[in-house]
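Pasting a structure here, questions to come.
Right, chain A next:
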Amino acid sequence: MALINIENLTRDYRVGFGGFKKMRALDGLNLTIEKGEIFGFLGPNGSGKTTTIKLLLGLIKPTSGKITIFGKSPYDTRIKKKIGYLPESPYFYDYLTAYEFLYFCTQVLETKEDRIDELLKLVGMEEARNIPMGKFSRGMLQRIGVAQALLGEPELVILDEPMGGLDPIGRKEVRDIIVNLRKEGKTVFFSSHILSDAEMICDRVGILIRGKLVSLGQMEKILSEEIESIEITVKNISDTVRQELQKLALHYLPSDNKVMFVVPSEEEKDKIINYVVNNKGTIVSVVPRRKTLEEYFMTFIH
Partner candidate 1 sequence: MYPNKQSPIRRLLGSILFLTILFSWAFLIFRLQIIIDWRRKKPLRELVVEELAYFPSGKFLHPVVIEYENLMADLVWLRAIQYYGHHLMTDRKYTWLGHIFDILTQLDPKFVGAYQFGGTMLAWDAGQPKEGIALLRKGMRENPLRWELPFGIAFIYYLVLKDYEKAGNYFYLASKMPETWRIAQRWAAFSYGKTEKRRQFGKIIFQDLYNSTDNLELKKIAKRGLRVIKREEDIEYLQEALDKYYQKYKKYPKAIRDLLTAGFIDSIPHEPFGGIYLIKEGKVKYGLPRQR
Partner candidate 2 sequence: MRIRAVLFNTFIESMRDKILIILIVLGFLLMASSKIIQPLALGEEHKIIKDLGLSAINLITVLIAIFVGGRLIYKEIERRTIYIVLAKPIRRWEFILGKYLGLLLVLFVSLLILAVGFSLVLLLMNIPGDFTLLLPLLLLIFQLSIITALAIFFSTFVTPIGAAIFTFILYFIGHLTRDLKVFGMISKNPVIKILTDFFYYILPNLSNFNIKGMVVHNVPISLSVIVFTIIYGILYTAGILFFSAVIFQRKDF
């Protein structure tokens, strides 16, 4: 059974003077999230990712459409115990220390405080335990945010831009945490506009552009379908052979005694390999160049 089931979800906002104009933030979203996957919800700023997440959490009401989480409505407080959430760019309570804030969260969740120290360690914030959060840097706030999301041992973790404000080390730590969650059997749904991170850890991605879901699928599949070019590096070929091969390639790069040919597809690759082998040359390497997720993404932006 799908953990999250979104059917034809639409959300409009009233804008302008008197609120007569309507702006459609989300347009007919259909999406299911399965248990145990890491789902990356991608899109440029303003595409409707945060709106979707707020709808999932019952913070706002849909204009039309239906959502079920764990089989129930987002407004049902029973399921909220199973969800951990981190909003985008959070601040917290200036005058509370990190520990006091997490303690407050455990009180609301009605769970035990034992997890607090463990989680502080996980996000690398044990030393800042007793410092008022008003003094925290952006990165520190982000880490506490992750900690509070995991407090209740949630089955579903929803993160809105979890890498925001983190340096490369921090981003790796968050990626590791997310991957670990999957190992523990948990489900992670996160939104991001940093595509390289998503590429590294997601099982599935959905791309949201201006409120519409333009692409949805397995990460591997998306990337593998989009092979841009193949780089073949060879050596020990004569000039004549090289000249022949040049005709098949998009371009080539000589260096030392090696030559690298860049071909547009598998067809040319096979031809070159055969030709080289037949002419007693050596294949050094064959590297398919995939489009990065970013390049794939850009195709939707026109």
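How were these picked? Simply put, all candidates are chains of the complex that A comes from, given by their letters.
One rule holds in what follows: a residue touches a chain if its C-beta (ideal position, glycine included) is under 8 Å from a C-beta of that chain, and two chains touch if they have at least 3 such contacts; residues count from 1.
Just so it is clear, the model here is predicted, and its values are computed rather than measured.
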Field: Interface partner of chain A in the complex, by touch - 1 or 2
entry: 2
Statement: Listed in rising order, chain A residues that touch candidate 2 in their complex are 54, 57-61, 77-78, 80-81, 83, 85-96, 100, 104-105, 107-110, 145, 148, 152
